[in-house]
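Of the protein chains in this complex, all but one are displayed in their positions.
Order as written gives the chain letters A, B and C; numbering starts at 1 within each chain.
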Amino acid sequence: MDVAPSDEQRRLVESFTALFGDASPPSRVRAAEPLGFDPALWETVRSAGIVAMAVGEADGGWGAEPLDLALVAEVQGRFLAPVPIVEAQVAARLLARLRTPRAASALAAALAGERTVTMAVHPSREGVARLVPAGAVADDVLVMDGGRLLLVPSGGDHGQVENLGAMPLADLRLGPDAEVLADGPGAEAAYETALDEFLLLTAAAQVGIAARAVEIGVGYVKQRRAFGVPIGSFQSIGHALADSATAVDGARLLTYEAAWAHGTEPGRFAELAAMAFAFATETAREATYRSLHFHGGYGFTDEYDIQLYYRRARAWAAVCLEPRAAYRRAADHRYSAVRTAAPMEEQWTSA
Amino acid sequence: MDVAPSDEQRRLVESFTALFGDASPPSRVRAAEPLGFDPALWETVRSAGIVAMAVGEADGGWGAEPLDLALVAEVQGRFLAPVPIVEAQVAARLLARLRTPRAASALAAALAGERTVTMAVHPSREGVARLVPAGAVADDVLVMDGGRLLLVPSGGDHGQVENLGAMPLADLRLGPDAEVLADGPGAEAAYETALDEFLLLTAAAQVGIAARAVEIGVGYVKQRRAFGVPIGSFQSIGHALADSATAVDGARLLTYEAAWAHGTEPGRFAELAAMAFAFATETAREATYRSLHFHGGYGFTDEYDIQLYYRRARAWAAVCLEPRAAYRRAADHRYSAVRTAAPMEEQWTSA
Amino acid sequence: MDFGIGERGQALRAEVRAFLKEHLTDELAERCHRTGVAHDDAFVRAMHEAGLLALGWPEEWGGRPCDPLGLSVVEEELSKAEAPTYGVSTTHMVARAILRCGNDRQRAEIIPRAVRGEILIVLGFTEPECGSDLAAARTRAVRDGDEWVINGSKMFTTNAHIGDYVFLLARTGTTSKHEGLTVFLVPADQPGIEAQAVRTISGERTNITYYRDARVHDDWRIGDVGGGWRVLGEALQEEHSVGFGASMLRLLEAAEGWARTARGNSGRPRITDPDVRERLGRCAAEAEVSLLLQRRAAAMAGQGVVPVAEGPMAKLFSSEALTRAAEDLFDLLGPDALRGHLSPGAPEGGRVEHALRFSLGTTIYGGTSEIQRGIIARRGLGLPR
Partner (left out) sequence: MDFGIGERGQALRAEVRAFLKEHLTDELAERCHRTGVAHDDAFVRAMHEAGLLALGWPEEWGGRPCDPLGLSVVEEELSKAEAPTYGVSTTHMVARAILRCGNDRQRAEIIPRAVRGEILIVLGFTEPECGSDLAAARTRAVRDGDEWVINGSKMFTTNAHIGDYVFLLARTGTTSKHEGLTVFLVPADQPGIEAQAVRTISGERTNITYYRDARVHDDWRIGDVGGGWRVLGEALQEEHSVGFGASMLRLLEAAEGWARTARGNSGRPRITDPDVRERLGRCAAEAEVSLLLQRRAAAMAGQGVVPVAEGPMAKLFSSEALTRAAEDLFDLLGPDALRGHLSPGAPEGGRVEHALRFSLGTTIYGGTSEIQRGIIARRGLGLPR
């Protein structure tokens, strides 16, 4: 048990903290709304190797571990950086996993910065991939469609969806130019692993959101006074922030444990990733709510940053799964020998 | 809208408050453990007409309204009176509803005080009615068995079950002396209504438990001092008790609204009874937990009364349904036109 | 006991529903949503013409008899429909305070116009630096002959940009925190007052207002110099049936509408899922409890009893329940819940998403949940401060 990042990991975190600190202050995050995408920042992080780091050296990447990706995602969450890092990384890893010529060429284009590739996190229905993360700004989308994994060029028509979290979501109609990359159980398995990775990295981003929300709340209640004292001295505030700070630490440990398991205890990875996603999502939700609430009336004004965190905590998670469904998914992996009786609707069941 | 009891209802509450105040102080409640039955008190309340009040005058009773029964159940909850009032009342009303000669004679025996009749709140399985409330002290038990409603004499062998709430529960094997009272849809409907009434009166008892738990907690934290002040001055304590006091008032209003609907808006009765049960159960659970917790170490010692309330809040509800299942039951009535897709196990589904 | 709203309540409800059906058009609702302004002159005029504004006012002031319970039935309908009546409610709140604490001339000038919906009065209580601690107000009024000169700023003065008067709490003395306060009815249309828009997460527009040598005649001082805290107490006291039970019903109906029409992979409507039912059942129960607590407080007020703890209970429970329900039903809807009002595929026009945003303010304004719990603890349960 060693919860400290390595020196290399520490440098990674420092460099992205510096990068986002400069390039993704709250003013830029606001300016990128409602689309939720900052092209200049995307160019910057892509040049810094954000996609390349996610795939192995054999595939033309840098071969960073999931743990490294999670560290970066946490920093992204802290700064709410409006760029599709998680989407592009997971999509690139999925392409690499397919080991087909077309997938390799799509991956090469992504690594070269020629095309931004994302993935739909729900199978298509009736020829439409709905609410695709980064779908409104991507060039290509990986879509699971009736057991086949497709590569779908998004074309000019992005079908952007106005949404709570100012995410660049799109409803994507699968046109005739969609190409089949893979099908059968192998495609399903590769896609499932990509979903697990998406959950893991979203969990890490939620940890960053939650941690920053607690910091913002603590800063505010130390300085704000009422009834002659700083409001942070009231138990109703201090105790709630203590609970959130505790949950943030727990969510972080669980998320990094899941990332660590990816390589070290692969049999536990999917279960832990779903748990981390559920727990981190609940943690971020509560931390952002509390922090916003303790701002009093200011909390729900657009001027204060906490509302940015409140909205993204919910949206970045909701695009995948609600926490109850994520706990069910964790159980599906934990009890994989026992099939569910009645799979819940709209749930990613693995059983 | 008038939430005040009538003069007659007020007198009813006063008389049972006086009765239980004398005859069911915490010392008697403790002395009645582990069986959870005080024969002398049962004789007293039965002589006072506790069973007779529950059935109509045409059936030899006094014709009290469900609202009156709920008021008495709340008082019983406040004093944790170890007598099967709700069980005997609901069973008597079920017998009256059947309108058959054998049911009438069983009811007459109950009203005459010759036999204590209770009912199983879950259908039998494999020839056993399990965890029958008051089953360990009753003479006869009404059991739903494969669509037939049976009258089962409990015989000498009560099969008492040691349990969290010191309730006189029993597992009852259906012997050859079980008599069929009714069958078919009529029997099912009568039994379902009895279950609704059981939920209603249990909700009222939970309101009494919760209200008393808040009082005990408030009394304790006003008097107990730490760090130089009464602990009731800490927000962590005062705010939690304020939430519980609020929930108690809400649970009481909802319960009496359900009782009122029994006669006035019968189409809403079953839905409201299930809601009241769920909400009052959650309220009593939280109120007893908080009150116990704010006693510090004393809370979980046998010497303090709050643990008596903590255990019964959970047990009196658990014998029927957990709150989640009760909310589903409420929804089943609310959306009765739409059948459920997959009825949950161990749930009283009406759909 | 009687949990019905009675024939009179039923009739009132029907009357309000019919009114809303006619006057709260889709176009008006859309405009309110888009501008974030919950006031519309034409709508208020129509309410006046329909006799709805006069409800509960004494007949000598042109009122139409209605007990607090009846008023709460009306409030529920307006609130459930999201009718643009926020301006009416602040105007009437101030008019009621003037009825109790004003002088004859003030009453004669303000009340009839308030009852007819001809004026819009906005609230200038809280300040950028004081939040829930209203008595810490620092906006200063200094006597200058027959007038007072006002300098300072007020936060969350909703409708300040369209209001006729500000009901302003100002510091006129330094003797003590609570006794140095005075209340004025300040004409809004003067150069010394500037309203700056403040946008909120729910899309509602509120304002910060700046007072730079703004002026008000001493005739428009409400109550005594130094008596402002008492006047404010009277004004807030009159708000008996504050609560969000009707907002919960609105949310619930949206979620039910979604559950009846959205279909899962199996093709069955989602309302057939036990999980969906459980969550709708809980929301329905908590909406019912919210309404019961609100109506109880109103019924007490109707009997002349001040619901000291019962009013805060209704506000506390209903706002917290709304917040919980909005989170839970937002989850329940799955990814589609994310779609905002303007997104074509938004379930039920994005009402659940909007409820989530809207719920945030409810546990804050009109006294935070923490303030309400403190009142219940001290005045309801007798706990020491």
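The rule is short, and it goes like this: a contact is a pair of C-beta atoms (placed from the backbone, for glycine too) under 8 Å apart; a residue touches a chain by one contact, two chains touch by 3 or more.
The model shown is predicted, which means the values in this text are computed figures rather than measured ones.
Touched by the hidden chain within the whole complex are the displayed chains A, B, C. Considering B:7, B:57 or B:303, the position touching the chain not shown turns out to be B:303 (whole complex).
The missing chain, though absent from the display, is touched by one residue of A:102, A:115, A:173 or A:334; that residue is A:334. Across the interface with the omitted chain, subunit A contributes residues 1-6, 9, 67, 214, 218, 221-222, 229-230, 232-233, 235, 237-239, 241-243, 245-247, 249-251, 253-254, 256-257, 260-261, 264-265, 272, 274-275, 278-279, 324, 326-332, 334-335, 338-344, 347. Seen from subunit B, the chain kept out of the figure touches residues 122, 125, 130-131, 161-165, 167, 169, 171, 224-227, 231, 234, 236-237, 285, 289, 292-293, 296-297, 299-303, 307, 310-311, 314-315, 318-320, 322-324, 344-346.
Residue positions on subunit C in contact with the hidden chain: 274-275, in rising order.
Everything below uses one rule, namely that only the chains that are shown with their structure count from here on.
Taking the mean of all protein Cα atoms as the centre, the chain whose own Cα mean lies nearest is C.
Here the spacing of subunit A and subunit B, counted between their Cα centres, is 48 Å. Contacts with at least two other chains are made by residues 235, 239, 341-342 of subunit B. Looking at subunit C, one finds that residues 266, 268, 273, 370, 373 touch two or more other chains.
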